[in-house]
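Note that one protein chain is taken out, while the other chains of the complex remain in position.
Take a look at chain A:
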Amino acid sequence: MSAFLEHDAPVIVQGITGHQGMMHAQRMLAAGTRVVGGVNPRKAGTSLTFTGMDGTDVEVPVFATCQEAKAETGAQASVIFVPPRFAKSAMVEAIEAGFSVVVVITEGIPVADSAYCVELALRRGVRLIGPNCPGMVTMSGRPDQHGVNLGIIPDGITSYGPLGLVSKSGTLTYQMMAELGDIGFTACIGAGGDPIVGTTLQEALMVFEDDPETQAVVMIGEIGGNAEQDAALWAQEHMTKPVVAYIAGFTAPEGKQMGHAGAIVSGGKGTAQDKKEALEAAGIPVGRTPRQTADLMRELLAARSK
């Protein structure tokens, strides 16, 4: 069992017949994830052929609904690759089907739709990750088990180790996985760059705190909102494991959206400096660059092993 989902858990892909869904279902399979089905009501009853990890063909059936896909395959998680205008109904369907984890990769979903689905997921006890995120990978420490790769995080950057990683940014996730690739991770979570997301930085810290295999956590934030401050406050009171952080956007101007829908400083609020100060006040060191942040983690681990 990893922090977020069982190793070797079967998963489905919503939007598997689309360009993105198909490409990433193939990548997930090649990474050893058990993609056991897809959903598209118009192509229900058909199947798709992918290449598995060992080079053999893998037939993946397409179902009409999430509920049917779950009942037929026993899938525990769903990954959503559908365009923004269909994302709300895809999320609601996945949450109501009762998957334990629902990962939403789609960028550009209206915030009202995300707010609705996040609240629904919270009430149903479903872990929603994203939207507008690269997904999640978990790593297994046992040779007979595979972690899961749910989303678009490239395979093979890192391997199993004692760290947890949560990040608002996709490419900075990959960057940090590579920086600390030799030490390794239990799980890496892309929390997402939207104003409202299903799993916040704080909620990811809570999971890593409870996970016996994770010994320390790297958190990557960026301008906009208060997620870093909320995480800092919680960590100060409840976290027994060390955390190091990196924040992007110190030089971002006021009032400009920096790529992500949520990455904006408005009315002087949500600055990188405020976040850094809040984290440092909570005893969480903040690196100046991703490389320096990785070094902080190395020092911290070295000091602990003495």
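Here, contacts are C-beta pairs under 8 Å (C-beta built on N, C-alpha and C of every residue); 3 or more make two chains touch, one makes a residue touch a chain; residues count from 1.
In the analysis below, contacts and distances are computed from a predicted model.
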Name per UniProt, for the chain absent here [options: "Sugar ABC transporter permease", "Sulfur oxidation protein SoxY", "Aminomethyltransferase" or "Succinate--CoA ligase [ADP-forming] subunit beta"]: "Succinate--CoA ligase [ADP-forming] subunit beta"
Options A:Gly18, A:Gly52, A:Pro154 or A:Gly184, residue touching the unrepresented chain: A:Pro154
Residues from chain A at the interface with the omitted partner, ascending: 84-85, 108-112, 115-116, 118-120, 123, 134, 152-154, 157, 167-172, 174-175, 178, 193, 195-196, 220, 222-227, 230, 246, 248-253, 256-263, 267, 272, 288-291
